[in-house]
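Below you'll find the structure, written out as structure tokens, and then a few comments.
Only one protein chain is missing from this complex, and each of the others stays in its spot.
This part shows chain A:
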Amino acid sequence: MLEIRELTRRFGDATAVDRVSFEVPAGQMTGFVGANGAGKTTTMRMVMGVLGINEGEVRWRGAPITRLDRRTFGYMPEERGLYPKQPIIDQLVYVAQLKGMGRVEARSQVQELLERFGLGDRGKDHLEKLSLGNQQRVQIIASVLPKPAALILDEPFSGLDPLAVDSMADLLREYTRDDIPVLFSSHQLDLVERLCDRLVVLAHGRRVAAGTVSELRDAGVPRFRLVLGGDAGWVRDHSGLEVLDLDGTTALVEVRRTGAEQQLIAEATSRGDVHEFVRVRPALSEIYREATA
């Protein structure tokens, strides 16, 4: 597990990241969301040791993280690009060697990964000759080399077409199945909702929400929608509830006193037909908007 504790980074007078804490559990995909400038990239760069930490700490498997630990992490920086004018196999082997692999071993692993990504016969091509999608694949290969202990990916899905998004997602799931923690940033909320086990929301350098998707959706005051056979006007007089919306036979209520919803359903059935009584969970985008407002 990767733990981020009270991480703080200032640039001059501006505090880019302000006492941010969260966890990236092993085997889970954690989505890191927030507007541009919320501090996602700065946080990830501090986790990777590429940027100094003013306060707080990063812990890996229960101990403060070291340079050697970080060397085993796969990292994809935000504006990606390797060496444009070098054959891709050469630069991937170079990156693997910098991470401590032997030359022969690096070569065979790079070749294996290139083949997996359908680039087996492109190894000798210069990076700039590849399509953007393929360049992205080379980039992800560079970050998963060698078999990473954790993955820290800054906007790995940006610029990918839906098919490429799916294959990237499949790949990441392969790593989480091996109990590897994966942290990735994105501002495509639908994507995050679909892929992530957990979610960390950042706004103006602060953590404003964190948890699993259902935890977050359940976290607010419970809301229920009631659809009756007859007029729902009487709901307004029911205690312990706040009516958010009332439209003929339909009422949307927010529970103010625990148990009030049980009394509501009891009264509704005694008054006549109940067509629908359902808990309403806010969409992730709604939570996000509220949290970052």
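Observations on the structure shown:
Note that contacts are C-beta pairs under 8 Å (C-beta built on N, C-alpha and C of every residue); 3 or more make two chains touch, one makes a residue touch a chain; residues count from 1.
The working rule: contacts and distances are computed from a predicted model.
From the set "ABC transporter permease", "ABC-type sugar transport system ATPase subunit", "NADH-quinone oxidoreductase subunit G" or "Acetolactate synthase", the protein name that UniProt assigns to the chain left out of the figure is "ABC transporter permease".
Checked against the full complex, the candidates A:N54, A:Q188 or A:Q263 give a single residue touching the omitted chain, namely A:N54.
Within the complete assembly, residues 1, 23, 25-28, 45, 48-52, 54, 61-62, 67, 70-73, 75, 77-84, 86, 90, 94-95, 97-105, 142-143, 146-149, 178-180 of chain A touch the chain that is not shown.
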